[in-house]
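Here's the structure, in structure tokens; my notes come after.
For this view, one protein chain was removed and the others were kept in their places.
A and B label the chains in the order they appear, each numbered from 1.
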Amino acid sequence: MKYYLGLIVEYLKNYIKTRMTYRADFWVEVISDLLFQATNLIFIFVIFMHTDSLGGWSQGEVVFVYGFFMVPFGVFSCFINLWGFSERYIVKGEMDRVMTRPAHNLFQIFLENVDPPALVGSIIGIVIMAVSGSQLGLPFEWWTVPAMLVLTISAVAIYTGIYTALTSLSFYSDAPTGILPLMYNVQGYGRYPVTIYNRAIQVLLTWILPFAFVGVYPASLFLEREEMRNMAFLTPLVGGVFLLIGLTAWNYGVRRYRGAGS
Amino acid sequence: MFNGTSAYLDFIRIRFLTMLAYRVNYYTGILIYTLNIGVYYFTWKAIYGGGGELGGFTASQMTTYLAVSWMARAFYFNNLDREISTDIRDGSIAIQFIRPYNYIMVKMMQGFGEGLFRFMLFMIPGMAIAMLLFPVKLPTAPEAWAGFLVMLFFSFLINSQLNVITGLMAFFVENNEGFMRMKRVVVDLFSGLIIPISLFPGWLGDIMGFLPFQAITYLPGSVFTGRIQGVGIWQVLGIQVLWFVLLLIPMVWLYRMSRKRLFVQGG
């Protein structure tokens, strides 16, 4: 454990050193990330120019959910960045190099692709939560910060599980582009009140691609919306289950890559 | 001898065949696009509530607009920016530039091969599924279809031109990734895919009227849902052609600059 924590520090150091050479890029990346988030906020604002409530949720509440959504997403994007895995590691063969080193292969891949600018999104998310939370008059309790931590970690586990499972498909299919970019659209849907969707989409976003657990469910705990409280409590469990699924799928994929038991 | 036309056509064919090999992407792609349409359909349904009209769209027109725009995207979307940027970063662009063809033309052809594939195996089946699931009302007049196909082709051209321009930027900035992400976001938002442009607040809508993005989704979508009719259709086509021509300028200029940079400064 200490070994892996040490490695995180070491890889981050290297990241920073790399970035010192391309300082302008850092900001381009931050801005493009923010622009991406801004698009979604613009969507929310435009919608509420034409209606007062979205399935019984006010603008303030939807914006708060959005703020919450940005926090785990930023953490996830910083540490788990599997874009272009197939291209870089399978097609160009870097997986072989990873396999000749004495640390878990997935962990090495995560570390080789750390992307700290994404954390700026998390910070802005917190700011959005604070601003819209105080406008809504949400109480700040003793459990707010611990709950935020637990829910953030759980949500990151859900993302990690889903994306790791999907990325492990690259071990089976020779497609270079993968379906990850498409998933980026889907994950956003969990930050709107899922009750506005029909049953099928609700089930999908709750149990199959549980993106509702990275947005509206956990955020409802702070918004004190009774109807989703139980779902909020379920978040850590869903996180654990999906992380397990992701890691299992990955390990099977690696087994296949190594030509074992296929 | 290098036979230009047939070689270029071959790039279309080869890309088409290459795309066929990557089946997993497109089975899931259809599902996810259907899901996208579904999510926005229900979101708009919640916004419309009882009925009425938003930004000149009735609820039923909005449904059709959504389905048509997403399916148009299924056709015109491509990753030419990423491909070009990769070619530049790993240096293989140099080989491309000395071959006896025009690199940009090749990329456009490859993009079109991909588009054809997406049209047949992605857009058409996706549209069929969307029509089964949601109350999508497509026009019956053959002129509307013919017009839509022509506009769709221009959507593809304009989107690909923007991609080529973003891709070639890799020559001039160290890491193009940020720009490519930005472009993607901007195109999805400003093209009217996520929100029809008439719903934006006036000033923002006005600004978008001066940008090329609306010619990719919003204008053709408006024609196809029957919001724009008659002479307006020719205007829309005119705007598309205009943007196609205007975008040729920076594209060709960047291409020239890139060649110069590559050959004079060695990359």
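Structure notes:
As a convention for this text, a contact is a pair of C-beta atoms (placed from the backbone, for glycine too) under 8 Å apart; a residue touches a chain by one contact, two chains touch by 3 or more.
The rule is short, and it goes like this: contacts and distances are computed from a predicted model.
Remark: of the listed names "FAD-dependent oxidoreductase", "Energy-coupling factor transporter transmembrane protein EcfT", "ABC-2 type transport system ATP-binding protein" or "Thiosulfate/3-mercaptopyruvate sulfurtransferase", the one matching the undisplayed chain in UniProt is "ABC-2 type transport system ATP-binding protein". Contact with the chain not shown here comes from a single listed residue; of A:11, A:85 or A:213, that residue is A:11. Interface note: of B:20, B:128, B:211 or B:252, the residue touching the hidden chain in the full complex is B:20. On the side of chain A, the interface with the absent chain consists of residues 3, 6-7, 10-11, 13-14, 17-18, 21-22, 92-97, 99-104, 108, 174, 255, 258-262, using the contact rule stated above.
One rule holds for everything that comes next: only the chains that are shown with their structure count from here on.
Chain A and chain B have Cα centroids lying 27 Å from one another. Note for the complex: chain A touches chain B at residues 22, 24-25, 28-29, 31-33, 35-36, 39, 42-43, 46-47, 49-51, 54-55, 169, 173-179, 182-183, 185-186, 189, 192, 196-198, 200-201, 204.
For chain B in complex with chain A, the touching residues are 21-25, 28-29, 32-33, 35-36, 38-39, 42-43, 45-47, 49, 54-55, 79, 173-175, 177-179, 181-182, 185-186, 188-189, 194-195, 199-201.
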